[in-house]
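Sharing a structure, written as structure tokens. Questions coming.
One protein chain omitted, others in place.
On to chain A.
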Amino acid sequence: MALKKVKGNFERMFDKNLTDLVRGIRNNKDNEAKYISQCIEEIKQELRQDNVSVKCNAVAKLTYIQMLGYDISWAGFNIIEVMSSSRFTCKRIGYLAASQCFHPDSELLMLTTNMIRKDLNSQNQYDAGVALSGLSCFISPDLSRDLANDIMTLMSSTKPYLRMKAVLMMYKVFLRYPEALRPAFPKLKEKLEDPDPGVQSAAVNVICELARKNPKNYLPLAPVFFKLMTTSTNNWMLIKIIKLFGALTPLEPRLGKKLIEPLTNLIHSTSAMSLLYECINTVIAVLISISSGMPNHSASIQLCVQKLRILIEDSDQNLKYLGLLAMSKILKTHPKSVQTHKDLILACLDDKDESIRLRALDLLYGMVSKKNLMEIVKRLLGHMERAEGSAYRDELLFKVIEICAQSSYLYVTNFEWYMTVLVELIQLEAGSKHGCLIAEQLLDVAIRVPVVRQFAVIEMTNLLDTFAVSTQSNSMYEVLYAAAWIVGEFSSELADAEKTLNILMRPRQLPGHIQGVYVQNVIKLFARLATTCLEQQNMSGIVCLCDHVLEKLHHFNGSNDIEVQERANSACMLIEMLRKQLTASDETATTGAIPTLAIEIVQEMALLFAGELIPVAPKAQRKVPLPNGLDLDEWINEPPPEDASSSSSDHDKDELFVSSTHDGNDAAGGVHAGAKRRKSLELTPEQMERQRVARLIEQSNNPHYLKSTPISSSIAIGISSNNSNADQYDNIDDIPITEIPLDIEGVVALRVGITKRSDKYLQTLQATTSLSSKDAKRKHKKGKKSKKSKNKVAYNSSSESEAEPKPLHLVNTTLDMPEGVTLSDSEDKDGKYDPNDPHRALDIELDISMFETPAKVSKGSVSISPNKENLKAPTQAGTSSSKGTDAVAGKKEKKSKEKRRADRKTSKEQAVPNLIDTEGSPYRASTDNGGSSNNNNIILSDTAHSQHKKKKREKSEKAAHKSSKQLIDDAPKTTTTTCTNIIDVGDNASAEPEAEPAIIKAHRKKHKKEKSQHKEKRMHKTAASDYEQPQGVSTPSKEIF
């Protein structure tokens, strides 16, 4: 034996150890993957050996390899072997590997239950410590259920190190097994007053985590924490407590009032910045929760803001960041007090640190006024040009829109300026995801501010003309949707509608929904142009317009998008019909008069788009009450009988799709009910030829095409001669020329370099304000200076005394809402919670008030007793030592689950009349792993019994001591005998065929031995259950150690 050991050691010397592995990996940088796979092969060899030290070495190497991203879960069984070694060295390596690669869903974990239990109860505190550390990383619901009592026992260990770890561990247990919370809570609360500060801190930590998610259950603990806060000097713990109070105050305003004073004292006295910061945070939370009625209310908010200012002014970027973060919380409720520090916050916008700039951006929301909005936006636009990260640019873009649009454009005085800003944002930002947002803003402004529409249509025409749809995956093209709609809807504002119409009809590669809008707005523009022609009695103009639009719309007819196709076809039908009426009577054409039917059609078309659009509140539809007697599930028409179903339904579908254009026309036009359906989408040769020519013209006009010959222009001339008035549309204006802003202002812009179009509004504004003030010149200079030096004075230049600039434009804020409904109606607050959040299960009402004076009541009292009873249960079931039983016990426990569940049910029913033990009984029933015999015993304990407890206590303590020994002796036998059948099953179904047999053999040997003791054991069992009652009452858990 000794020889073998020496031999093993000798062999081991030549294995690679961890250092060799690391060195090897570093020496093989070029083919690291190959080297590691080679090492893994070696490790597999090593794992097959019997020597634990060799295995241990292999597992240590695996842990390192895991960090490099290799899956090592295949070695799970070996890791468990190493964990079960009796040597601390190996155990530690095993638990480390387990904590790195096991997780709550690992199936292998069920093998570990008894082994971990053994480690937890080990004499060596570091064995238990290592087990707790490892367990905290991979504990599963099953493990939590089975080990909860062992960990609770450790909570009252004599060693502070273990108490501390056990307390933290309980939190993990609660997360996986919420039923443990109620019975464990009294003990946890006891630990708040533990003599060891580490244990105290751990208990605070756990309760804080619990209370963070379900604060209302922990309100009764507030006095205990209050006491701790005023007496403790441990900053780490104080921070946790103060954070906890921050979560509690919203629920109980009275608590907040009490807190203000000690917190302000702490703020004044502490030198630790972390504590100071958390105090301020909680004071803010308190102030938010208290609506009114505080005498020194403003004093404390002032104190907070002052302290925060010190933080923000600090050179330490971390403090600056946190200061801004806390400021944003104050801003929500006390915007006035933050606004006095405007200068400071605006200065942070230019900070070199992105995190700080982002926080300052959050605050900007409350900083803007009518006076400084333009200035701030200008600065943000400047940032956007310089910023490199697209995420930050997006954030800036979002903020610009947010601050401008807040409370219905309260601070925007000039909407032409805002429109320009929006257009600039579009041009600045190539890869933004906020295209939809800008589009919404454009629509919103155009609809709500009637004055700006004229300006808007010009801007939008330009935008439609010049916007280049990039192939990049971004959403900026969405703005075309808004632009097209605006030019169409407000076409009456257009100076040159024909130009816009041509731009819209230019074939472009666009997403379907935007093309659809294009087509729709082409009709709007057409209707408007036709109406003007009508007014001028310009017959040829109308004809020409019809032909031109028809020709261009055919591009859309062949679109892949069904929506575009439908709209284009409807439009074509409509216009063709008009065209037919125009040419129907040749006589009238010669006289120049327009046929009456055509006039009617044009007027009807114009009517379609007449009428003002009013903004509708987003929730308006939902607020409309359902009319009485309306049943949406009822058939409007009875469905046809079943027998004709299949064929007729198919037919219906066909009809639906083919006739859609027809129906569309019907609905839209309302005039030509008898219009012929278009037979097909195929183009006639004549049309194809026309399209081809048009394409050539388009190419010749497009500066991006290389023109091979001047032929194309001659074709164009040919066409124009064919169609006498066509040149009206194919004129020079149509040729897309990339605009070069060389007008005078543009030149200025080039020279200055950074001035943008939107800046001119700012300049005019500044000019007017400076003129209006008395000492105009001086102020102007000041402004200039500050601009150059680029410091915060720029914002101060417009001092408070100056009058607010008058808004140039008015915003229409009326929203269309059903009667008797207000906008402020809140949304339903469902879907707020994550269904997978384990904390939902932990929302358990704890009867804390019962234990309000813990020190006196807890000793041997009714409320604590259930825990102590339960401490016994696992020792009876567990502490088996062999490896084999580990595997088996897990399986056994699964089987016994059902049984236990049944037990639980019955026990609960029985427990109901037990008035005194109401807290204890459910827990006792649920966590009792022991046999059903003692289960019954506990439940039988009744009121009378509890009165006898005190008398019995001294006696029973001795008895319990004895019985606990017996129980420990019993334990392995009970488990092994009851699971005889399962061993055989395990043999067949074992997942590790190589490793298992040896263990099972060993196990069987043991089993035989124990069979002989079967009778003895039965006797023991009865004896044990006799002792069970008194134990439950009073055994101090210390005696287990």
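Things to note:
Here is the rule we go by: a residue touches a chain if its C-beta (ideal position, glycine included) is under 8 Å from a C-beta of that chain, and two chains touch if they have at least 3 such contacts; residues count from 1.
The criterion applied here is as follows: contacts and distances are computed from a predicted model.
Missing chain, UniProt protein name: "GH21700", from among "Protein SENSITIVE TO PROTON RHIZOTOXICITY 1", "GH21700", "Ubiquitin-like domain-containing protein" or "S1 motif domain-containing protein". Although one chain is not drawn, the whole complex shows that of A:M169, A:L188, A:L221 or A:L762 it is A:M169 that touches it.
Here one chain is not drawn; of A:E42, A:E193, A:E209 or A:D561, the residue touching it is A:E209. Remark: the omitted chain is touched by one listed residue; of A:C137, A:L303 or A:A347 this is A:C137.
Among A:Q49, A:Q66 or A:Q687, the one in contact with the hidden chain is A:Q66. Listed by residue number, the positions of chain A touching the unshown chain are 5, 9-10, 12-14, 17-20, 22-23, 26, 60, 63-64, 66-71, 87-89, 92-93, 96, 100, 103-105, 124, 126, 130, 132-133, 136-137, 161, 164-165, 168-169, 171-172, 198, 202, 205-206, 208-209, 212, 236, 239, 243, 273-274, 277-278, 317-318, 320-322, 352-356, 358, 391.
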